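One chain of protein is taken out of this complex; the other chains stay put.
Per-chain residue numbering starts at 1, and chain names A, B and C are given in the order in which the chains are listed.
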Amino acid sequence: MSIINPTRRGLLKTGAVAGAGMAMPLVFTGSAGAYMNEPSGGSVVLGFNVPQTGPYADEGADELRAYELAVEHLNGGGDGGMMNTFSSDALKGNGILGRKVEFVTGDTQTKSDAARASAKSMIEKDGAVMITGGSSSGVAIAVQGLCQDAGVIFMAGLTHSNDTTGKDKKANGFRHFFNGYMSGAALAPVLEKLYGSDRRAYHLTADYTWGWTQQESIAAATEGKGWETVNNVLTPLATTDFSSYVAPVLNSGADVLVLNHYGGNMVNSLTAAVQFGLRDKQVNGKNFEIVVPLYSRLMARGAGANVKGIFGSTNWHWSLTDEGSKAFVKSFGTKYGFPPSQAAHTVYCQTLLYADACERAGTHNPCGVAEALEGYKFSGLGNGDVEYRAEDHQCFKDVLVVKGKENPTSEFDLLEVVEVTPRSQVEYAVDHPMFAGGALGQCNAG
Amino acid sequence: MFNLAKKDRTLLLIVAGMVLLAPFLLQPFAQGSGMAQFNAGYPDLMQRFVIFGILAIGFNILFGLTGYLSFGHAAFLGVGSYSAVWMFKLLSMNVIPAILLAIVVSGLFALLIGYISLRRSGIYFSILTLAFAQMSFNIAYSVLTPLTNGETGLQLALDDVRILDGMNTNGTLPSTNLLPPSLVNGFEMRDTYHLEIGSWLFQFNTGYYLSAIIMLISFYIALRIFRSPFGLMLRAVKTNQTRLNYTGINTRPYTLAAFVISGMYAGLAGGLLASMDPLAGAERMQWTASGEIVLMTILGGAGTLIGPVIGAGFIKYFENIFSKINDTVLHGWFGWLPDGMEDAVVWFVHIFVGKGWHLTLGGLFMLVVIFLPGGLVEGGQRIMNLFKRKKSDGAGTDKQHHPKSTPHVAE
Amino acid sequence: MGILEVKNVSKRFGGLQALDDVNLDIQENTIHAIIGPNGAGKSTLLNCFVGKLIPDTGSVIFDGHSLLGVKPHKINQLGVSRVFQTPEIFTELTVFENVMIPCFAKRDGAFRMHAIESVGSETDIIEKAELMLLDVNMQDKKDMHAGSLSRGDKRRLEMAMCLAQDPKLLLLDEPTAGMARADTNNTIDLLKQIKEQRNITLAIIEHDMHVVFSLAERISVLAQGTVIVEDIPDNIKGHPKVREAYLGEAQV
Partner (left out) sequence: MDIILLQLLNGLDKGSAYALIALGLTLIFGTLGVVNFAHGAIFMIGAFTAVTFSKILSFSFVTLDPTQKNFLGEPLEVKTAYIVHWFGESTGNGLIDWAVPLAILFSIPVMLFVGYAMERGLIKHFYHRPHADQILVTFGLAIVLQEIIKYFFGANPIQTPAPDMFRGSFDFGVLIGYAENAIIYPYWRLVYFVFAGLVIGGVFAFLRYTTFGMVVRAGMADRETVGLLGINIDKRFTIMFGIAAAVAGVAGVMYTPINSPNYHMGMDFLVLSFVVVVVGGMGSLPGAVLAGFLLGILESFASMNQVKVYFPGIDQIIIYLVAIIILLARPRGLMGRAGVMEE
């Protein structure tokens, strides 16, 4: 063993090291692991990197709840949740590969810098073999890049930008969430059916990467149904009062307003649009309509009654009645007292899927895990039959078209599922121009 | 040695000792023990300590000496990072050209902003710098995305040109290095040597040591500036510009020089950040980031040499360590308590850690500034004085109390 | 030809004619006092000498250089120093540092990027600063915080700072204002001593007639923004115009 021998492995757990340490008080350890942070003791560490401060802190908190639930189920606690409905039976409730699952948490602050720092500390300090979580595309792409470099698996949380599995895709990263293109593909037929094919759309778009890719996707999909895109106005992220963007809409000849906003932006722009009375107006002889392509139930609460009757898409909703969703809602709801959000569902699935892939591959080695996930087909985790496409690591599944509920029965009951758009309708070719550029590269085991 | 007064030499040696031994000093708790959560001796955080130390040292040259409060210093950090990453993308993965470019570009940027902003003083100056930095951030986040990659931040890609290194073909991204791996192995920034002693594990990281040495050089230069006639003039600017003008001194070039130097320090820090982790996010330029620099400096002790470094370490420690304490960890700590009490204690502590780390930090800001007006350094001095007095009492000598002649340059 | 020539200087502030066609000629190596009742325009005139104000009309020539529109630091570098009514010193620096700064300004000019040298290694500056403190008898206070000095000491420090530059013209704005009689006499002695030891011109604005008549070699009387009389002290005493200007204000 050479004295100077660069290694990138993580920590060994106390017990194992103590003995060796006593015998040899001064040792430069060699590359003991075959891959980054290879677990050596009776446990394996996962890193849950979610926003705990900043505007998406509540989504982060919901993600953390789901992660804790997933860990509980993996270690054999609780009612097992979706492990019972999952089509794979590799998971036995005895941890992953017989190792007890432990986890560390961190705060992304919804800043790519802070998220990477947090993920690095999980890898360097805590010896995490897998990083997951997040609530924005910028962060997801940044952390995905880091995990690729460091040689651990990244299971992206809530990220909707086409780029995550498009030009910024990475061999070590997988996305369970749907994307802008899928939102467009799912929404466009429903919108056509509802509002007709002769519509003129005015887009307000958050002025950053996610907003642009979603706008591009929605415009393309609706134009495919005969709609015309009258205008696309970019709004600064920091905008809180959207009145000056909403005011000119009515007089522009448009009869549909598409809000490519998320989070606080979405709440405020929708509130402004409703306040201006847009939905009570008639333009071109038709009722004026508003569309919010990406809905989050947690965020929709902030817009209150303004969401009533407004269409959008979402990745998953607790009111789904398939066995998997029901099992998940039951175990989450029993534990925490309220239904899970789509973010919670996504990260729960990802944790299970990672564990399952490890079991099937028989290793935590990221290359082995990635191979087990690539092209993997499964069901029983909600959203019907699902596939992780090998070529870009995007997950393909049914997409929900939802609308704001007219008569909610509780504070959680804000959206109703209008249509479950089948997977086949939202699929696209690997080399679709909206996803062009970039390459997965080689999987990296550190 | 180093052409320094004895007191400064001692200070420099202490700082050097602490920085070089940081992998030991920051790792006081055994792995797997409950307290291991508080260990900070892993490469990323240690790098951050010294890099933000450089940033704060530089900021202090402007604010601590001249009293000009720049509220837009993060812009230089961001510009430095972007320059460095572009260097990695276009030229080579070697960190030297990247860091040099970062310093030059941020220096030029500082010259431009400083030249305009220094036409005003006081809060008007602060707002001008804030406005420039916010414009930089907003544009970098949106319109300049082709240059900055906006929301995600500029990062390396497989199809980067990298003229000197040649196109990479094996499907993995190269990592930043000091010497090309083709020549010497072990000079990549992420190379880490692990040392185990008993159940303690210490990590020695190439990137950290490079940053640490650069930080020591920066500290030394700052020390020289503080003790130089130039530094004296800057302190004079802070206390009385009118007199300085009527003493035949043109204050503008002095303040501009201080502004550019401190901008270059920020650029250096930005370049180093990018060298350790080749991603440059736009948030680095946001006003909150500028505010953080101000807070680091005041918290540690503005105008003192070591204060800003301590302040930087303090804030980064909270950001990275306290935010990671979750309920599972808490239950681990308080598991020995009776059940009901355990839950109560965990519930209470929970408010201040994990997602509540901001609360703790905000509260500590208030406590420090209320009880230690001179920042953390004053706290240290008080403890030292207590210690000294006890010692001198014991010896029975009435040690002459030196008048606190220059609190600004006190260590 | 004097060292400072003021010709036809006028200055208006809104509706107030602060200076009205002032002419003044201060001879080299003299002590020249400018007196006048409150509001006569003494301070305005002084501000025109140091670059703080620019006269509306007229000219101010110092040693052959026009001072109009020249920045204060450049005027100072030409050899004009000023002592303020309320001492302007660097309160947060030590006494010694206070004196070093003008020494640097004298040696290095308005700007020099000497950022790496140590102050401690500038032996010529240190020597000179020590000397200046000796001159004003403050060497025992050199490590004190200038802000903690007594008012009298602050004045003496400011004087030392001005003298450290070896100015050709030293402007003093009420150098004894608010001083006790003993301190005033000390100041008078100090100023006399300075005058004797150096090749320097002193221009003093003063209220205290005791000081004026103990020191001045020539006196200009300013009233309502214009010089009404200029003469040697003996002729000023009892001059009817001066009496008129000061009517009831002071014993002349």
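The rule we apply is simple: a contact is a pair of C-beta atoms (placed from the backbone, for glycine too) under 8 Å apart; a residue touches a chain by one contact, two chains touch by 3 or more.
Please read these numbers as outputs of a predicted model, since none were measured by experiment.
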Shown chains touched by the chain that is not drawn here: A, B
Contact with the hidden chain (one of B:16, B:91 or B:139): B:139
Sole residue of A:38, A:168, A:192 or A:207 that reaches the chain not shown, by the stated touch rule: A:207
Residue of B:74, B:87, B:130 or B:189 touching the missing chain in the full complex: B:130
Touch residues of chain B, complete complex, unshown partner: 63, 67, 69, 116, 119-124, 127-128, 130-132, 134-135, 138-139, 141-143, 287-288, 291, 294-295, 298-299, 302, 351, 356, 358-359, 361-366, 368-370, 373
Those residues of chain A which, in the complete complex, touch the missing chain: 54-58, 61, 207, 231, 233-236, 238, 240-241, 243-245, 247-248, 250-251, 264, 267-268, 271-272, 275-277, 280-281, 283, 298-299, 301-306, 318-319, 329-330, 333-334, 338-339, 409-410, 412-413
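In this section, only the chains that are shown with their structure count from here on.
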Chain of greatest Cα-centre distance to chain B: C
Centre distance in Å when chain A and chain C are each reduced to the mean of their C-alpha atoms: 74
Interchain centroid distance [CA atoms averaged], chain B/chain C, Å: 46
Chain B residues touching chain A - in the complex, by the definition given at the top: 30-33, 39, 42-45, 48, 138, 141-143, 145, 149-153, 155-159, 170-173, 175, 185-186, 188, 190-201, 203, 277, 279, 281, 283-284, 319-320, 323-324, 326, 328, 354-355, 357-358
Chain B-touching residues of chain C, taken from the complex the two chains share: 50, 71-74, 76-77, 81-82, 88-94, 97, 100-102, 104-106, 108-122, 125, 143-145, 161, 165
Chain B residues within the chain C interface of the complex: 3-5, 221, 224-225, 227-233, 235-236, 238-240, 242-251, 253-254, 257, 261, 403-408
